[in-house]
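Missing here is one protein chain; the remaining ones are kept as they sit in the complex.
Going in written order, the chains are labelled A, B and C, and every chain counts its residues from 1.
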Amino acid sequence: MNLIKSTFTNAFKNIFRNKLINFLSFGIIAFTLLIFGIFNYLTYSLDVFIGDFSRNIEAIFYLKDDARQPEIENLITELEENLLVKKVTFKSKNQAEIDFSRRFPELEYALSEFKDSPSPFPASLEVTFRQENNIDIKISTLIKEVEKLSIIEGKEVNLDWAKQVTNIKKFISVVGFFLSLILIFISSFIIFNVIKLNIFFRKDEINIFRLVGAQDWYIRFPFIIEGALLGFVGSVVAGILLFAALKLFPAYAAFMFNIVKGMIDFEDIPFNIFIRLILLGTGIGLVSSFLSLRQHLKPSND
Amino acid sequence: MNLIKSTFTNAFKNIFRNKLINFLSFGIIAFTLLIFGIFNYLTYSLDVFIGDFSRNIEAIFYLKDDARQPEIENLITELEENLLVKKVTFKSKNQAEIDFSRRFPELEYALSEFKDSPSPFPASLEVTFRQENNIDIKISTLIKEVEKLSIIEGKEVNLDWAKQVTNIKKFISVVGFFLSLILIFISSFIIFNVIKLNIFFRKDEINIFRLVGAQDWYIRFPFIIEGALLGFVGSVVAGILLFAALKLFPAYAAFMFNIVKGMIDFEDIPFNIFIRLILLGTGIGLVSSFLSLRQHLKPSND
Amino acid sequence: MIEFYHVYKQYVKSQFALSDVSFSIEKGEFLFLTGASGAGKTTLLKLIFKEELPGKGQILIDSENTNLIPQKKLFKLRRKLGIVFQDFKLLNNRTIYENIAVPLLVRGIRRPTIDSSVNDALALVGLTHRKHYIPAHVSGGEQQRVAIARAIVANPKILLADEPTGNLDTELSIEIFKLFERINANGITVLIATHDDHLMQLFPRRVLKLDKGKLISH
Partner (left out) sequence: MIEFYHVYKQYVKSQFALSDVSFSIEKGEFLFLTGASGAGKTTLLKLIFKEELPGKGQILIDSENTNLIPQKKLFKLRRKLGIVFQDFKLLNNRTIYENIAVPLLVRGIRRPTIDSSVNDALALVGLTHRKHYIPAHVSGGEQQRVAIARAIVANPKILLADEPTGNLDTELSIEIFKLFERINANGITVLIATHDDHLMQLFPRRVLKLDKGKLISH
């Protein structure tokens, strides 16, 4: 009991005994984890951003001018009952014209020509699909079936584009994963070497401890604690810096260039990232000090 | 002469004598500079990307249907002679229709209505301005003047958008500068502390050198050389890694998701970045080891 | 208590630091180990506490063959021993008090017990007034006495001292030797490596004499 207490005391004292190297390594770890956090956050926000785009796969079916109201209503009901479909909206010829001029205000001049004649735009059904995993093929089939109906004049589908977006999303998460891996590797490498340096630095001390009868774990324990603590404190500081950076930077930017304020809206920093940072930092600290010990704290005589 | 040679020899030998710490610090420096290089490159390519957009400020003047040919030609000549103007293009009513359907293929259905009647779109003059520094106001004035002419029905200008883009560009370069500053600061901090650690590590050695009659600069010199060399080698390695990353990553990405290949075209890595990296690395190494020495290698007795 | 059977030790090829050394020390003995500089005294001591391994031969400490002690159990051997190192081996980032407390700390002894033991040891070597100094801030002889205090503080079964009075004046050396005698009187085996012929004459005991790695008298 007393031995364990003394070991802990020893571990903490050691950290302060080697202020310099620990301060340095702690700074490096915080820095690496901060970069990690920033990349992580960027990946996350790109993910959210792209998610917004890809959530809706839409198809627009243009109706023939001579399509009758019951036929149209029939189709709407049918589509609404389909499990793949999320929403169906009917757009009349007039609505289409209004929407068009709203969407392309530059073409006001072009449209002004037709002001008096009836709307040149066809009525349409806008169908939004539910997007779950890989039901794209079913949706494609459904779209083709609807298209063949006699009241449909043509269609417009953003399915290809949705696929592309999903791909980009996948690509970005792979890049993020890749980058995270590299950064984790670098963090581990640094902590591993810091512990190695620490062991090297305290070689004499360790040897003296052994010579006066210290058990192996009594010597190892402080290093493990130290590694974990370095990782932990480093990640907490990185988290705080990340938070500060994401909060302060947009404010600064908004102040300097208030036009682009909306562009860099970091409002929702997921709490998740902090937890991940801290777990990661502590874990890296533990594991790499453990490995470093195993490799470098070999007994002198064998 | 011989003293200088011996000093150099000593400096280089020292680097190998303290392999561990130098390897570690060198790795950290390379890493920091790599991150620096990546950010630098990203800022650069965003810059190029946005530059493409903002290069052309355009205005489109819609002509009244009853505008006569000589009047139009007069205006064109006048504009072409103006120093602010780069190019003037006349677009007939038919051309406008073709361009429209090309630009908005989704609206094919809408347009098909008018297939037989004459084109509903007005003829126009597309004017591209030269963009040099801050001549926006002059351009604005010119546009207002042209607008007042009797043959002009309306105008469409992307000047506001161009301003916005210029702002974004400015914003990004500020962000890049900001980030670079932080990274330079961190690199310096690390080298500063590595040298400090090194001095600390060799305190006894330095003291012994002093006691047997070494001059101050004989002791300081190896540290300066060492700092500069660390920075230099670190930046060279960072440069190589950056090059490899920018070359290999798109290849890897293209292999994995061949759709997005165009998106990440890193073809032209400016050689500039390498030179900047190396100068920066060596400079940081020199300056921070110099500062570290001044602060930490004080004579023991005063 | 300590038995050497045909022990050889070679650090580098074709040079024996110890060659064919055999002797045995009884429990409770007090004896000297002597020999010229480089004769192998420190090497012999290092073999006893297994900082070095013999090239050939067997070493028995407390009837236990040191060759057979696994790394994990080595601390048990070391806890039987109190060692004064020729180069002191003090911890420079700890006070003298803390240095002397280390052997007790690693044994998990409680603070109050540690405190009284360390203070006793400090008094025995006459360093109570230097308690809170770090080793770098005391004289060479004082450092040597710290090393001695650390060796005896944990009540070892065997005391090994390598040149324990090299930095002490004659008067203090005699006092330290008297201290070793008192410790020996409590049944502790004491083996002292020394060059000091004068002191050995004052304390006539059995002498192991090494010459170029060979035991020439025992």
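Going forward, a residue touches a chain if its C-beta (ideal position, glycine included) is under 8 Å from a C-beta of that chain, and two chains touch if they have at least 3 such contacts.
Note that the structure is a prediction, hence the values are computed from the model and not measured.
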Exercise for review: Would you list the chains present here that the left-out chain is in contact with?
Suggested key: B, C
Point to revise | Residue among B:90, B:178 or B:209 touching the omitted chain | key: B:209
Practice item. Over the whole complex, note the residues of subunit C touching the chain we left out. Key: 11, 34-38, 41-42, 86-87, 137-142, 144-145, 162-163, 166-173, 195, 197-198
Check your understanding: Which residue numbers on subunit B touch the omitted chain?
Key -> 2-3, 6, 10, 17, 204-205, 207-216, 218, 299-302
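The rule we apply is simple: only the chains that are shown with their structure count from here on.
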Check your understanding: Which contact partners do subunit B and subunit C have in common?
Key -> A
Point to revise | Relative to subunit A, chain with the most remote C-alpha centre | key: C
Point to revise | Chain at the geometric heart of the assembly (C-alpha centres) | key: A
Review point. Where the centres are mean C-alpha positions, what is the separation of subunit B from subunit C, in Å?
Key: 68
Exercise for review: Please report how many Å separate the Cα centroid of subunit A from that of subunit B, as a whole number.
Suggested key: 25
Exercise for review: Between subunit A and subunit C, tell me the centre distance in angstrom, where each centre is the average of that chain's C-alpha atoms.
Suggested key: 62
Check your understanding: Which residue numbers or ranges of subunit B touch two or more of the other chains?
Key -> none
